[in-house]
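Omission of a single protein chain aside, the complex is shown with its protein chains in their original locations.
Letters are used for the chains, namely A, B, C, D and E, taken in the order the chains are written, and counting of residues starts over at 1 for each.
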Amino acid sequence: MELTNQMRAETLAQALPYIKEYSGKIVVVKYGGNAMKNDEMKLSVMSDITLLTLIGVKVVLVHGGGPEISDMLSRVGKKSEFVNGLRVTDKETAEIVQMVLAGKVNKNLVNDIQNVGGRAVGLCGADGHLIEAVMQDPSLGYVGRITHINPQPINDLLENGYIPVISTVGYDNEGNAYNINADTAASAIAGVLKAECLISMTDTCGILRDKDDPSTLIPVVNVSEIPMLIKSGTIKGGMIPKTECCLEAIRRGVKKVFIIDGRTPHSILVELMTDEGIGTMFA
Amino acid sequence: MELTNQMRAETLAQALPYIKEYSGKIVVVKYGGNAMKNDEMKLSVMSDITLLTLIGVKVVLVHGGGPEISDMLSRVGKKSEFVNGLRVTDKETAEIVQMVLAGKVNKNLVNDIQNVGGRAVGLCGADGHLIEAVMQDPSLGYVGRITHINPQPINDLLENGYIPVISTVGYDNEGNAYNINADTAASAIAGVLKAECLISMTDTCGILRDKDDPSTLIPVVNVSEIPMLIKSGTIKGGMIPKTECCLEAIRRGVKKVFIIDGRTPHSILVELMTDEGIGTMFA
Amino acid sequence: MELTNQMRAETLAQALPYIKEYSGKIVVVKYGGNAMKNDEMKLSVMSDITLLTLIGVKVVLVHGGGPEISDMLSRVGKKSEFVNGLRVTDKETAEIVQMVLAGKVNKNLVNDIQNVGGRAVGLCGADGHLIEAVMQDPSLGYVGRITHINPQPINDLLENGYIPVISTVGYDNEGNAYNINADTAASAIAGVLKAECLISMTDTCGILRDKDDPSTLIPVVNVSEIPMLIKSGTIKGGMIPKTECCLEAIRRGVKKVFIIDGRTPHSILVELMTDEGIGTMFA
Amino acid sequence: MELTNQMRAETLAQALPYIKEYSGKIVVVKYGGNAMKNDEMKLSVMSDITLLTLIGVKVVLVHGGGPEISDMLSRVGKKSEFVNGLRVTDKETAEIVQMVLAGKVNKNLVNDIQNVGGRAVGLCGADGHLIEAVMQDPSLGYVGRITHINPQPINDLLENGYIPVISTVGYDNEGNAYNINADTAASAIAGVLKAECLISMTDTCGILRDKDDPSTLIPVVNVSEIPMLIKSGTIKGGMIPKTECCLEAIRRGVKKVFIIDGRTPHSILVELMTDEGIGTMFA
Amino acid sequence: MELTNQMRAETLAQALPYIKEYSGKIVVVKYGGNAMKNDEMKLSVMSDITLLTLIGVKVVLVHGGGPEISDMLSRVGKKSEFVNGLRVTDKETAEIVQMVLAGKVNKNLVNDIQNVGGRAVGLCGADGHLIEAVMQDPSLGYVGRITHINPQPINDLLENGYIPVISTVGYDNEGNAYNINADTAASAIAGVLKAECLISMTDTCGILRDKDDPSTLIPVVNVSEIPMLIKSGTIKGGMIPKTECCLEAIRRGVKKVFIIDGRTPHSILVELMTDEGIGTMFA
Partner (left out) sequence: MELTNQMRAETLAQALPYIKEYSGKIVVVKYGGNAMKNDEMKLSVMSDITLLTLIGVKVVLVHGGGPEISDMLSRVGKKSEFVNGLRVTDKETAEIVQMVLAGKVNKNLVNDIQNVGGRAVGLCGADGHLIEAVMQDPSLGYVGRITHINPQPINDLLENGYIPVISTVGYDNEGNAYNINADTAASAIAGVLKAECLISMTDTCGILRDKDDPSTLIPVVNVSEIPMLIKSGTIKGGMIPKTECCLEAIRRGVKKVFIIDGRTPHSILVELMTDEGIGTMFA
């Protein structure tokens, strides 16, 4: 159906209260590697983020890039080994992780934002020592646990009108690079920035009672219900750490935390600019 | 037809290039007394203006109020006499004009903007000696010709994030108040502010080849065509001075000038935020 | 007696300690409707206020306008009814109150200030939602009780070098206008602004022991004496609420509160810039 | 005659147009060594300057100190030799000139200003290399000709709200100190600062047609008349270089230049804040 | 030889005139891929750059990375083909160039700077659309010719106290990445920033009359001599385009341009902070 311009204008007019709500606030968007597989969809998400920036929202984009990392590792003939869903990361792998995330995925997102009319600067944990980390577990190698987030470079860029785009590679005092889980980093960054809201864009609809039936989506999860939902198996697998990051963000003072489906067109605008909650909200 | 939130979000997304075009620019909106007769429509226009402000447009609202003036004059038992469409304005009438415009129409518009979530301050020509004027023609009494527009108070309010709402009452050095034509004032203000665009909201569709047939709307009028259109009678009556104000604004460097129908819902958003030109544009 | 320029210069020189005392401080002047009846005197008061501004005092002018309101009501054939000294205010009366205060009295004062060389912007409670109010007593109609003073627009104007001139019309969330007692509003505004001093200019000399004998003026009233002065009838009639507003201002942290006679030439300068206290000071 | 406070207030009120005229403008006051002999009068002048600062004038004080220098030279047993009215200045004398001007006269003036409630910082030509000079004539020794005035330290202090008090000692690139004529320095400083006005306070009434008859004061001297006045002997002796400095200031763009009598009480206020011109004005 | 602390202090003291000369000035350092092969030397260069920043120099670091690119291409099994010394760059190669430069070399330099105590942010041409480019020659593929340098993101970072570290990857409007010669980019960036000086750190001593004899170094080359030096074969091979970039920088207003040996310890400090010119200076 084609909308008339009259309807378009009316729709804009109806967004007023939502624009007012988020104007001047910080919104951290975590954009997962699986959600960005489709190029057209990725460009559409960057366009939505640029729109939010233009209407006064201060957006910080934190991205992953698992599939791109795996792809590059296989191209150089390195096998990926996983322990409990975490990639065992030797020195060479850590270098490739940094290179792919900060040099490929990050700069491509920055380039996309610039091409749809936004202004962005790409950062990794080395820039202004944004993410400091230490080794989490020697058996996993260079997988990092965050010890400090330095908000200065992010705030400097926001102040100057740029969208900071952040690769989640952390560094220790000796200069070693660590692979950091993007959900964990986004949660920590949102907490340090006292963000209004954290939106985690993934390739699922949110938390489903029956994982094969989208109609069983749980729209609002109360923080106190989570242990029971994990115990009952409703939240399971990769959704467990993701949920825990959402929880952690709420504990650190982020007001609203959402898991939404990055594959749905304009899901981020539907969530922030309409009365509809898509995905799952943590309260 | 009810739009889905998906469609709403998509509509917002499609407004990106228009938002980008006007972000940070000054737009002067002239809102005529006839266009504001319907209360609901008036509130809707104030809401549109607030929306524009939130997405980064610097809106200056210049209003008329002929019907309200006539109404108050009749309530105090004063007859209005008109010469060539201009109200003969004795001292007492000038006082009532000031009182009705600056005290009733202006503050009601300010109040409406505040109630839909915007921030506004109402001014007349006395505030910061914004509009200086002299008597235009002694036989018309206190009808003023603008001698100077002082942009400082307007810019100070824009800088502090307010929508300046301006009553077109001018003052001379002896402190006499003058009734100033709102179209003329809006054009002069837009010129002094180096506005990106001037939108004149009236109670007609724009310039029509056949005044009774809206389908004969002329969407774009080239400046050079105007004398011929007046000569041929296509532009006539009250539309002649209105057209001349538009012309004057273009001469003073305003980039885009529109006459649009204030009675059409969200006409201002249709004009600025879609690919449709409604009303007549001067080029 | 004509002063020599030598004496003039000496007089200026002797004002140094007073100028120093008030430089950079906020002074709220309440200028009552009865005090402004004489046009020449009004211009002289505006000139004194402009002088104070030039020597570094941040003056906020809060005005009344009872006589002008009564006059306009009678011109449109509306009778004023009073209950306990408060005007019963139906919807139509409230509209006229707003129109007369914000459109006539206010803008005339602004115009006077500009004409004597000052810079002023006129506000009412709608501008930047400066005065929020609710209905005080349904039997009185739209007579308002202040629920919130928003100092932002006042401070923004002071910061930009303007004298804010304020009409005491308040507004509720539905957009209804309320008539607000000017003494009450001035007191509340002085309190919110943490003013150094509140000066109430009326048409009496101050508090008199014998109301018919100016020589019985009480120069300083201690806050603790007031109940007794009311009980004894020394403070009575319209002076009771005026006194209570002064008291309220002191409670909210205003350092000095005066009631002075607006009909005495330059009474405001005598009070602030000489060693003489005219009128009554509350301590 | 004792003024009533009413008269005092009225006098203040009448100063409004003069205050308005000088508000925010730079006024350079040259205060000669002979004019400052009387301690009470000196304190009164510092008080007047402080008053001017409080009402918004940016005052720069340039002082001389001939009598104090002579006094100190005689205390250390050094004879002063003069050639054409200029002190022959050997190295030791230059050191004493610097010490007396910058350490005694300057700091005493600063101290006086602080004690009457102003804020001042004392400078000499070394501070921020304010006055750069070279030797004017080897036979005179360390008497300097100004090669450069650096306005930065003066503007920095004015910006921070201080009255800069300047001793006219200049320095060359090798660090030698030079005695600089205070009239010349004041004129050069006023020119570089684009001052509104330069006031030279001396111990004469101004330029007199008959030097023994104050009633023959010439109130306004046109620049073109000066050569004739010098030729005719009306301007003679020490008044010649003083007049030439006034002329030079006008050439460099200073709008108004006055020679006034520093011994007349509040002469500076009479000149700037009343309609009376005392002394001689150069036009 | 071990220096005493006395000698160290004296050495610092003697650097004063050099520090003064460069304080607050922009210095663009081009750091070539060949010069950064030795890790310890690289860290030492980053330390020198950090030192310059601390003593007030605004350093912009532009880096190459040829050897790292070749290495990664060979790891993914891609052959590098060169035409006239320029790498033929297909789409896949361009992606790897971006990834290696912006993700590996750049972030490692940023990390090194942070580790020696500086503050840095890494950029490529996508960030804030810093480097815009088009295809230079279709037969070379994605080798870019610079069409625009946007200094804003560089200046924003300098203003906030960061060392901008720049990978020379450019982008066109369709989002294609181009490999840009680092010497060319450094020269263009230095020109746009109106840099005081451009230092090109390479793996040669400068321009030698006899390429095998360092003692034949030409310390200063006059711009007018260059054509002859090329014609005579003194400047040849890779040194020809490097020389042309230096020339271009001088044409765009860069005051001083040097080619120095990045393998000599602290060569950048020797050049800027002592009286010795090492390498070749263009004048």
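As a working rule, a contact is a pair of C-beta atoms (placed from the backbone, for glycine too) under 8 Å apart; a residue touches a chain by one contact, two chains touch by 3 or more.
Keep in mind it's a predicted model, so treat the numbers as computed, not measured.
Just so you know, the chain we are not showing touches D, E across the whole complex.
Touching the chain that is not shown, out of D:Met36, D:Val110, D:Ile180 or D:Ile260: D:Val110 (per the contact rule at the top).
Residue-level contact of subunit D with the missing chain is found at 75-76, 95, 98-104, 106-108, 110-112, 114-115, 119-124, 126-129, 153, 156, 160, 162, 169, 171, 173-175, 177. Counting the whole complex, the residues of subunit E in touch with the unshown chain are 1, 3, 5-17, 19-20, 23, 44, 47-48, 50-51, 54-56, 116-117, 264-267, 269-270, 273-276, 278.
One rule holds in what follows: only the chains that are shown with their structure count from here on.
Within the contact network of the assembly, the step distance from subunit A to subunit D comes to 3.
Following the contact convention of this document, no chain is adjacent to both subunit D and subunit E. The best fit of Cα atoms from subunit B onto subunit C calls for a rotation angle of 180°, in steps of 5.
Chain centres here are Cα means. That of subunit C falls 69 Å from that of subunit E. With each centre defined as the average position of its C-alpha atoms, the distance from subunit B to subunit D rounds to 56 Å. With centres taken as mean Cα positions, subunit E sits 35 Å from subunit A.
Multi-chain contact residues of subunit A (touching two or more other chains) are absent. Contacts between chains trace an open chain of neighbours here, each touching only the next in line.
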